[in-house]
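What follows is a short report on a single structure.
One protein chain omitted, others in place.
Note that the chains take the letters A and B in the order they are written out, and that residue 1 is the start of every chain.
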Amino acid sequence: MTKQLPLDTYFMQGNQACAEAAITAGCKFFAGYPITPATEIAEHLAKRLPQTGGIAIQMEDELAALSAVIGASWAGAKAMTATSGPGFSLMQENIGYAFMTETPCVIVNIQRAGPSTGQATKCAQGDVMQARWGTHGDYTPIVLSPNSVQEMYNLTIRAFNLAETYRTPVILLADEIIAHMREKITIPPSNKIKIINRKKPKKTDKTFFNTEEIPPMPSVGDGFNVSVTGSTHNEQGHRYTADPIVHRQLVERLVNKINKNANQIINHEDHNIENCEIIIISYGCTSRAVHETIELAKKRGINAGSIRLKTLWPFPEKTIQTLAKNAKMILVPEMNLRQIFYEVERTVHGTVPVLPINKIGGGEMITPEELLTEITRSVNNIE
Amino acid sequence: MMPKRVEVRISGLGGQGVVLAGEILGRAAVYDGKYAVQTQSYGAEARGSTAKSEVIISDKKIGFPKVRKCDILVTMSQNALNKHLDDLKENGILLVDRDKVKEVPKVKAKVFGIPATRIAETELTSRIYANAIMLGALTKITGIVSEEAVKKAIIDSVSKETKETNLEGFGKGLGLAE
Partner (left out) sequence: MNKFSIRKYLRDMPLPFCPGCGNPTVMSCFLRAVHELGYEDLRKFVFCSGIGCAAWIPSPYFKADSIHTTHGRSIPAATGVKLVRPTLNIVVFGGDGDLVGIGLSHLIHAARRNLDITVIMVNNMIYGMTGGQMAPTTPFKAKTTTTPYGNFEHPFDTTSLIVAAGACYAARWTTFHVEQLREAMKKALTTKGFAFIEAVSQCPTAFGKRVGLKTTKELLQWFKENSVPLQEAERTAEKDLAGKIVVGEFVSRELPTLTEIVHETIKEATNDA
């Protein structure tokens, strides 16, 4: 039985929309640890999950939270945790474990100002590279970036769908502003929402790892005698650490199953992108300033366009390379001291100048006026 | 006539319910068929630090969600007024809780002093209802949301136990502004 909210328009908080979306996506297990500004997700699910036959539990720390989520996923439940920067750091080892063991799960990180306790109640976008490179070893994460309450809902469902499709952990990388903001949101009827469930093995299947790009996933307790390990393993899941080829094939497949399907995963929203001279590449709360900026720029005779990233990884390299050919400059505003900027710079490889616009502290957003000042100055510099 | 886009800032101390007041205002606007965004800022302490809640109401989808220059400023503490007054537009509207804000500098904006805390304490059992009174005054003075929508938003936003008193406070606020 799945009880979900009736079709309607709501004025809802981002974290609450995330929690409701998890229920709609079929989440049956949540484990978390309190941390500002993600706590409302745990609070909401603590109340709502039991009503839908699901389990919500508060663990002793974030290490335990993600471990419990991984255990629940192997027991057959769609599972999620939610945290912020410091807790996300504690989860990194198990994010690598989930990647290596091909455990579908959703990790929500509501970013706040760090490092360390930093400004715990204030917004920032400083965990972008942590989301990409936070665990050890070679891996490719899927990282989604919502910029509205509606997208907290839509992308949480997508995070579950991607996790189940690719048998991998998916990170929903939101920020304090989007998480705590209340906004108008429309929840579509359940038959209009696409829900994807993991591929289950046939009764006769004996191998659940390394045989195909995305192998079927059994649940423990279903008689498959599945052995799960974070060590390098063969197709049965047995530890097999002596052979360089086995490791190479395993890790390359895990990375490639994401990279080869990048076109299906990558998603961005483009605005006025044909033949504009300035491209603004943004994501999350920062992108909320961009449309107004483009309008303001137009009044000054500057033709600017926008690529708004809804997936941070895989990174939309091809799109950016193509669009960069006609642009005079790319601007990358972020509430950090340059993170996606470097990714853009690497992608365009010197073909067009890339300008970082950065602001940190106090949760203060980069305003359309500030962005306009930077655009005007950079246009003047070009000319 | 109501402008197409209104930016409101409600400010005070943590515990005065400014975030809740903003939430109710935004929800009411959505019930009126408009777009609304509410954001907030607060310290790490649960009580006593400065708190602000911002609401943007518009006929069109809202991009930048933070208030830069507000059309309407509501302040429920002297510190909050001192901090935010510069951000009020010249021809804006200023509502202060008269019991908490003793000094209001001369401004071009229209100023309304509401005895919200006193009435909440003497007529409604607790000063925690001052926010509902301010919301009533705001609704009456500015007309940015309908009274019916605010009432429905109050019912959908507060606990069952405090629903009646909040509605009563809202009604008193409407009356005060007349």
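Of note:
Assume a contact is a pair of C-beta atoms (placed from the backbone, for glycine too) under 8 Å apart; a residue touches a chain by one contact, two chains touch by 3 or more.
This is a predicted model, so every value here is computed, not measured.
One chain is not displayed; in the complete assembly it touches the shown chains A.
Of the listed residues A:T36, A:T211, A:S227 or A:N303, the one in contact with the hidden chain in the full complex is A:S227. Across A:A72, A:I187, A:I273 or A:V379, the residue that sits in touch with the chain not pictured is A:A72.
Contact between chain A and the unshown chain involves residues 1, 3, 28-29, 31, 50-55, 57, 59-61, 63-65, 67-77, 79, 93-94, 97, 219-221, 223-231, 236-239.
Quick note on the criterion: only the chains that are shown with their structure count from here on.
Residue ranges of chain A in contact with chain B, taken from their complex: 9-11, 36, 120-122, 177, 180-184, 285, 288-292, 363, 365, 367-369. Across the complex, chain A is touched by residues 23, 26-27, 29-31, 35-44, 62-66, 68, 153 of chain B.
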